[in-house]
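Excerpt of the complex: some chains, original placement.
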Amino acid sequence: MESKTVLSMKNITKLYPGVVALDNVSVDFKAGEVHALLGENGAGKSTLIKVLSGAITNDGGKIVIGGNEYDHMTPAISRGCGVEVIYQEYNLIGGLSVAENICLGRQMHGLVNKKEMVSVTQELFEKYHININPRAYVKELSTAQQQLVEITKAISKDAQIIVMDEPTAQLTMSEVNNLYEIIRNLKAKGKTVIYISHRLEELFEITDRVTIMRDGAYVTTVDTDKTTRDELITLMVGRELNDSYPKRDCVRDEVALKVEHVSGYHNTDVSFELKKGEILGVSGLVGAGRTELMRVIFGADKKLAGTVYVDGKEVHIHSPKEALELGIGLIPEDRKMQGCFLNSSIEWNISISNIRKLTTGRFIDKKKVRRQAEHYEKMLNIKTPSLEQKVRNLSGGNQQKVVLAKVLAADTEIIIFDEPTRGIDIGARHEIYDLMSDLVKEGKAIIMVSSDMEELLGMSDRIIVLSEGKLTGELKKDEFSQEAIMHLASHE
Amino acid sequence: GCGNSGSETTASTGAAESETQAASEAAGETATGASEAIEDTAQSVADAVEETLGTANGEGKLVGITVPSIGNDFALAVTNAMQEAVTATGATVQFDSAEVDVTTQISQIENDVTMGCDILVVWAVNGDGVASAVEQAVNQGIPVLAFANEIPTASCSMISASDADMGTACGEIALDWLDQTFPDAGDGEIKVLAITASTYPEAGWRSDAIVAKVSEDSRVNLIEAEVADWNDQAAARTMVENQLLANPDVKMIVTCNGTTALGAESFVMSSASNIEDKANFGIFTVDQTDEIDSKIQASVNNESVLRGTISMGTIDDTVGDFMKAMTPLLNDQEPVDVNGSAFKVTPESFN
Amino acid sequence: MTKSKIQKLIKDNMMLIILILMVIIFCIFSPNFRSFRNIMNVCTQNAYFIIAAIGVALVMISGGTDLSVGQAMAVIGISIAMFMQNLGLPVVVAIILGLIVGIILGCFNGFMANLLRIHPMIVTLATMTLFQGISYTLSGSKSFYGFPDSYINIGQGYVGPISVPVIIVIVVAVVIHLMLEKTCFGRFIYAVGGNAETARLAGINVNKIKVMVFGIAGALFALAAIVLTSRGGSASSNIGPGVEFDCITACVLGGISFIGGEGKVKGAIVGCLILGFLTNGMQMIGMGTYIQYIVKGIILLASIGYDTYQQTKVKKAPAKA
């Protein structure tokens, strides 16, 4: 079946200082298709989307939409042409209610009708099985809930073209399934969905075609049902890539970390053990309290009860500083707000956690700082024109690598990874997996909180599951299955 | 206390315009009175109070006093003495400082009325600014005494001298000093720097009068420089520094108030100063504080170049005059205006 | 359920509670304070301040701050005086022209912030000086007084027991409150202050909103200047300036965030009244002038601090479904 083209982007070029973000990219999108954009971190996917939505201005090329040709877009024109975007970065207004955010920009003049907004929102939420209070302020929601609000906001406009830039990065299984449902619905109505994700299995689940980009350039477009995972990876990375999880068997007997009856504001009575050389997976639904549990252990949030042992000794951790001194590191889930210093350079970010070791006499040794940064740039394959680039200007995935480098530089025995591969491309993701393997082989211990079921099953030696702040179960390697996890996660 | 035996510059412009010779003689006389009084403020306040208060009885009365600022020694000394004198009559004082803000002062006047003050004393930040609030108080039967600054709507006033008169007097002592120091100077040969201010009307009247008086003299080659904030000593110093470097041959500075004078003095006497011949340099101003007095005394040995000022009168003169105006109010009699005295203060005053 | 609602009510109205407590304490200690007349007086005295603070609150909600308010008020006050006295225009015309001057000054701030793409606080740091120069130049630093009775009545008149300035405040508060809460424009102000980029992408003309907010604030400053000069019966370069810090303090007390996107008109008013009653109360109980500063400083710290403490406490409490 041949459907008509609703949008073509022709020869789009976008330049940043030292970076060609888009290099003469041309893509067509058809009505009623789910069209994926795939590429490594920094390939230019988000940039292309921003050009389409008018968030940024392209330096060259044309956009043909609804029979009109535009040299560049503005947010108003783009919206007028029926384009709605869920951006990779959060784009909600914390001081407004959920309903107001969802209805923002619908009505430009006159009086607002809050009741109507709430009922419209309520209807949408019910339709898509989302459980959020429309009157709540967005700033009071968790990141996952915010993501759901963004999705609802985008689909509420009844747009012709809906762009989703990594919508699932913040979501867990059940919400992802929910989203698939929404997308199929949209497709059935003849709408176009442009879908960006680094989770390849998702592409096979819902997309019709995949456009691959590499280094700002268009590579090719393939039909999803005529391609394979390996082919996509090869097109994207430009070489063959081993796509299996690293094998290892290095769990030791010594207990690195023991948590007994720990409670926080959102957790009650959680106990578990972490062995040296082990990767412990932590699973749960959105808001299950995984992040908070990790922050409590790390001393970033207040512990209300319970005991923590490191290397068999009882420890009292009141601040992240003390945690680091005891050899516990944390890679936070929210890289922008907690992970990095956006306005500082890559090299500066990487050095901040162990700067005391990079000195000569009393003064910081710039050469040591540079050498360390170069080491991690190579090791994690950070894509940047220079180490002096501000982190703000990096693509999401590369920002995540900087955060990783920063925590690795602190050289701790126990490392907590909270959603370590969120927004990271498949190539880099495997680099991170290899890195985690190497770390545990050295005898370090890792806790990995993840909402990516595949990686959780592939990487963990053991998995614990949280539900509503309580530990609901523990799975050994031979008990691993999606069903088992889901069962524990939705445990009442 | 000491009476108004000295030469009063207040009464009229006529007096102020009297020949320089006479004025300079008079200055010598005044000064004696001034210095005595300053020696022993507490004692003389008591005297002043006694003298005028034979008849005043403030028992059970609440007197509201609002002043522009407590940020300088003179204002503080006068207000303290005023409070003391009023309290001595048995009245209670509600005292407030308006922080040089007219709006604040208006509120204070209103609050005083609400508090049931029987008499208000207003030393206005700006007489026109508070006129309307004062008028309302008066209309409610509360007598308002305008102190130091004129308020068109007040019931009565105690004003030593108008700003213009004080400015003129300052010009006079400055010219006297020129006569003595540069007797042979020809036309336009003496460069004089005038530090003026105009951000308050009161400042403007004073400045204009000083400038007018000094430029009457044909020997004077006048440069004018204006400060933005006449309460900012550091800025005044900076301004004088800049002007003197540009005009190293300046022989005399006349300034519109004490703060600017102290700023000027502090530069001229500092090691950074480019004025070598301190003996032939003078600063003249209006306002009196202990610090200014001590500088004027020191100027005899040229350890200071601040050589003269115009005083609203000694503390006890002022308070005495103030109580003359207060007494009828405290006794529920018809308000009367009292013209206080202003004096020229020069080194001779302290002999 | 009901208990947590009461908790939320207390949390949301902490500053109002502090205000009421403060008033009660002063009432106990000073008989003069607790007269209707005094309460009305404080409201009237602070009317201009409340109006100006509402203007500043608007700017703060939209993500900026206005430091030029005092100097702008001086310029406006002087302009109106000159319209009446130098040009002999009727009072109504002078007032309308004064409002226009206010709007122009405000829009200038907003326009500059957009043009130069710098934070409004920085723009107004510069225009504060600029407006000061204008007010001096216009007035030649004279003060203007002797206004027509019809003008004076704005500041000094009464309708029954309520003073005209208080009525003006009530009208302004209601209008601005409705504008913020009930109109699209109002919600856009929050959106722009909360996240300008999101607002832009939602098709909101951020620059236009900013200029309009500053324009409305300018009109409010003009109104404040009118109330102030008609009450005092005079206008000069010194009447107005100094109010900027108080406005910001009042807004902060009233829970209007520095970062933008949050706050209510109610908050600004409560903040102003706390400052106003504090000053008045301290005078009424006859507290020493020096001590008043110290007490004011401590009360500011304590109340802002307590408010934040309350907020974090409620936030941290275990969430209930």
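Order of writing sets the labels: A, B and C. Residues in every chain begin at 1.
Just so it is clear, a residue touches a chain if its C-beta (ideal position, glycine included) is under 8 Å from a C-beta of that chain, and two chains touch if they have at least 3 such contacts.
Just so it is clear, the structure is predicted and the values come from calculations on it, not from any experiment.
J.: Would you state the complete complex's composition as copy numbers of each displayed chain label?
T.: Stoichiometry (whole structure file, shown labels): A x1, B x1, C x2.
Note that only the chains that are shown with their structure count from here on.
J.: Determine the set of chains touching chain A that also touch chain C.
T.: Both-contact set = empty.
J.: Using only Cα atoms to place each chain's centre, name the chain farthest from chain A.
T.: Of all chains, B has its centre farthest from that of chain A.
J.: Taking each chain's centre as the mean of its C-alpha atoms, which one lies nearest the mean of all protein C-alpha atoms here?
T.: C
J.: Per the centroid of Cα atoms for each chain, what is the distance between chain A and chain C, given in Å?
T.: The computed centroid separation for chain A versus chain C comes out at 43 Å.
J.: Nearest whole angstrom, what separates the Cα centre of chain B from the Cα centre of chain C?
T.: 37
J.: Whole-Å distance, chain A centre to chain B centre, using C-alpha means?
T.: Distance between chain centres, rounded to whole Å: 73 Å.
J.: Where in chain A do residues touch two or more other chains at once?
T.: As it turns out, chain A has no residue touching two or more other chains.
J.: So in the complex, the part of chain A that touches chain C is made up of which residues?
T.: Spelled out, the residues of chain A in touch with chain C are 53-55, 75-76, 79, 85, 87, 91-96, 100, 104-105, 107-112, 265-266, 302.
J.: What residues of chain C sit close enough to touch chain A in their complex?
T.: Contacts found on chain C: 182-187, 190-191, 193-195, 197-204, 261-262, 316-319.
J.: Please give the residue numbers of chain C that touch chain B in the complex, ascending.
T.: On the chain C side, the touching residues are 32, 35, 37-38, 41, 45, 48, 136, 140-143, 145, 152, 156, 228, 231-234, 236-239, 242-243, 279-280, 283-284, 286, 289.
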